[in-house]
Structure formats: C-alpha cells, structure tokens
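Here you go, one structure.
Every protein chain but one is kept in place in this view of the complex.
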Amino acid sequence: MNDIWAGLSSAFWLVVTGDPDLIEITLRSLQVSLTALVIASAIALPFGTWLAIRRFRFRRTAIAVLNSLMGLPPVVVGLIVYLLLSRSGPFGVLGLLFTPTAMIIAQVIIITPLIASITHQAMRDLWAEYHDLLISLNTTPTRRILTLISDGRRALLTAALAGFGRAIGEVGAIMIVGGNIDHATRVLTTSIALETGKGDFALALGLGFVLIALALTVNLIIHALSRTEREGRW
Amino acid sequence: MKSLITALVVALGTTAVQADTMKMAVTTSFNNSGLSDVLLPAIKEDLDLDVQLLIVGTGQALRLGEAGDVDAILVHSKKAEEAFVADGYGTHRREIMYNDFVLIGPSDDPAQIKDSEAAKDALARIEKAQAPFVSRGDDSGTHKKELSLWAGADLAPATFDEWYKAVGAGMGASLNTAAGMGAYIMSDRASWLNFDNKADLAILFAGDPVLFNQYAYIPVNPEKHAHVNKDAAAQLEGWLVGDRAKGLIDSYTINGEKLFTFNAQQ
C-alpha cells in the first residue's frame, strides 16, 4: 500500500513540476500510438466492414485468421518486425530499426487485427439490419461500406479506442524494435519497465498513473470531438 | 481531427537523424550502475557525439552486433566476446574497466555463507542448505558468470531441485524476485547499490578475485556491415581509454562506494 501512495505522489510531482523527461516520453508515446492508430484504423475499418458485407469463399477462414491474430503476443510481433528491419533482414537497408517508425510499424501490426475484428462484429449486425434496404435502393458496394461506416461510427470509435488502449499500453514489441533509447525511442511503457527493473517502484508506478491519465484524456477528447451535432440515442 | 492527424504526420516526418550519432549495445548491469549518466554527457561534450544505448542482456547485445544493428558493444563475458571477434563480427576487443559481483541473500544468512573463504565455498554451502537461489537464467553475461562459478564448485545447476530458480529475467527483475522470496542471488555490485527495493537482502559475500567482472568494448566490423559508423566507434574507443574516462570511472561512487576500476591499456 505504501508503494501505491508513493507512486501516486511521485506521479503528482512529475506532473506538477512539468518534468521535461516526462513530457518528452509522454509526447513520444502519443506520437507513436496515435500514428499507429490512424494507420491501423485506415486499414482495419474499411477491411472489417468489407468482410462483414462481402460473401466469398474463404470468408470464414479469413475471419478465423483475423480473430486469432488478435491474440498475437506483442513480443512475437516485436521479434518478427525486428528480424525484418534488422540490418541483416530484408528491410535492413531502410535503417528503420530503433526508430519511432519501427515502433509504429509494430503497433500497427498488433492493433489492426483487433480493430478489424471488432469492426467486423459490429458491422455484421448493422449489415443484417441494413441489408434489404441498401440492396433495394440499388446502392453500389462502395456506397454500402460508406453508409455502414458512417452509421456505425460509434461502434467503430469503440473499436479504434480499444486499439489505442492496446497500443499505448504495449511494451513487449516496442521494447524490442525501439530499443528504449533515451531521447530517441523511450516511451512511457518502456520507462516503466526500466524503472521496475531498477526497483524504483514509486517512479514506475508514477509513470503508470501518468499513462492511465493519458489514455483517459485521449478517450475523453476523442469522444468529445466525435460527438455528433445531434444528441440522442441511435 | 484533421489537424491532429496532420500534426502527427509532421511529427513523424521530423524524427530527423542528428548530426553524429552511434548506437551501442550495453548490458543492463552497466546501465543500472548509473555510470552511463556520467559518461554520455561527457562524451557529447568532448566529441559532439550522441551515443544511443540499447540496454539489453549480453546475449542480445552480441546478436545485435552480429546483425549489424549497432555500431559497437560494451559487455562483460570474455568467452563470448572472443568468439564474437573470432567469427569476424567485431574488429577487436578492448578491455576498459571492471567491477565485481557480489553474493546477496537474506540478512539472517540461513546457509551461513558470510564467513566462506572463496566464492565456490559459498555456493557449495547454499547448495548444501538447499536455500532458495534466484538465477538470471537469461544467457546474460551475469548468468554465464554465475554458471562458471557453479562449475568451479563442481556443481551442476541442471541437477538442482526446486530451490534453484532460473527466472529468465534482467538483473532488476531478478533482484525483485529474490527480494520477494528472501532468496540468495548473485548480482553485480552496481546494480545492487542502485536497486531500491532491497527488502531484507544484504551483501553476504564479496572480494574473491573470480568475482571480478571485466568490461570490454568491441566495435562492430565494417567489413561485415558496411553501414556501421566506424569513425564514431573509433572516436568513442579513443575516448573510453583516455584520461577523462579514467577520471570519471575511477571517481564514480554510489553511497560512497567505488564501483568500477579503470584498467584499459592506454
């Protein structure tokens, strides 16, 4: 219990004093995870929707693969991305290893299946509801996807936020591909791992509270931004 | 939302490469000592060189060097280092400094290792008492050192019962585990002194010369990996064996205790 209080007070002082290192790693956490979120959403939202409305031969297989990819351990993703981006790997010439870009790539791989899977489930229900009407109105496939994405935006927001939550709290993959380099690739979660390793539980916990506060803030901001002009339940 | 995305893209795009940087893989124990916080700013000042540290186990450090993902490594596992150079991954091995390992355990010392005459004697007493012992078990330099000490005492950890716990974790995490269980553990002195969660643990045995821990610097071979920053690696080597480094290393203390001894051939 003492450690938890020490963590809370440590978090409080870090924030109140505007610790420059804290600000730096917090901004980097945001930069990496929000960029990963935007890229992953751009892939996963249309893909999950497409999967919900399109009947094709290997659809069930595709969905099963997608759902199992959701359970990929981040460390495995990190290791694969490391091997790909390593100087001895196929994309080594790009020199991306141990950069924020490498961390973004790993996070995109981790959260895209999650967002696509949640999207698919939500869109499948919505499509069952809309199917007859949209076919009757002779809509094009593109129009159908656009209509579903637009009308299912709340479910999609939930999917995106789930992805963001997984990205911002992820440590296994970005530790490997980012390397936790001070002033280059250090983010909140890797700092927490580092401080825990040093036995400085108060600081680690303090950073943890900052992370929670950050995730909460982003959630609230996105909800506020996405609130439609009209109130009410849909 | 659109402006937010734009800002992110800009932020991503401007993660620019600094003027001169190099990457060096170092062991957790080196970083945990806090010495890097003293050396890196001095290096920046003298050489205008940003040294980016990748803090990993010795095993992973060697792999990063083999793959050419770092420009140099600073580790402490002589056999593995010599093999690394012999296989052509490193140009040469340069000894820089040493610190020492200590045996840590619960302060009431159930295995009575305090008055042991040598490290192998202390380990034999732990084995005899079947007292809980935490091993790194992660193929790190420290882990390799611990295994060599058991071998020196004619004991084989593979045959040990449950009291021997290979946790497969870094020094800090292993110390946390030992503190939680009241177990014996071998640690480098620096990590121990900088470790905040000591609980009931204390240093029980130290000083045997076999416990000395030699750090060596190895630049990654540019013949294997043409892209490595060999000039920066050479500059850094020159600095590490120089007088400024000697002064900083020899005068570095934690709680008044000296940690490292500079022993580079100048």
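Note that the chains take the letters A and B in the order they are written out, and that residue 1 is the start of every chain.
In the analysis below, a contact is a pair of C-beta atoms (placed from the backbone, for glycine too) under 8 Å apart; a residue touches a chain by one contact, two chains touch by 3 or more.
Operating definition for what follows: contacts and distances are computed from a predicted model.
You can't see one chain of this complex, but its UniProt record names it "Phosphate ABC transporter ATP-binding protein, PhoT family", from the set "Cytochrome aa3 subunit 2", "Acetolactate synthase", "Phosphate ABC transporter ATP-binding protein, PhoT family" or "Glycolate oxidase".
Considering the entire complex, the omitted chain makes contact with A.
Residue in contact with the omitted chain (choice from A:4, A:27, A:42 or A:133): A:133. One of A:119, A:147 or A:185 touches the chain omitted from the figure, and that residue is A:147. If you put the missing chain back, the residues of subunit A touching it would be 126, 129-130, 132-133, 135-139, 143, 147, 151-152, 230, 232-234.
Going forward, only the chains that are shown with their structure count from here on.
Of all residues in subunit B, only 1, 4-5, 8-9, 11-12, 15, 23, 28, 32, 52-56, 66-69, 170-173, 175-176, 179, 194-198, 225, 227 touch subunit A in the complex they form. The part of subunit A that touches subunit B in the complex is made up of residues 31, 34-35, 38, 86-89, 92, 95, 97-101, 104, 179-182, 184, 194, 196-201, 225-226.
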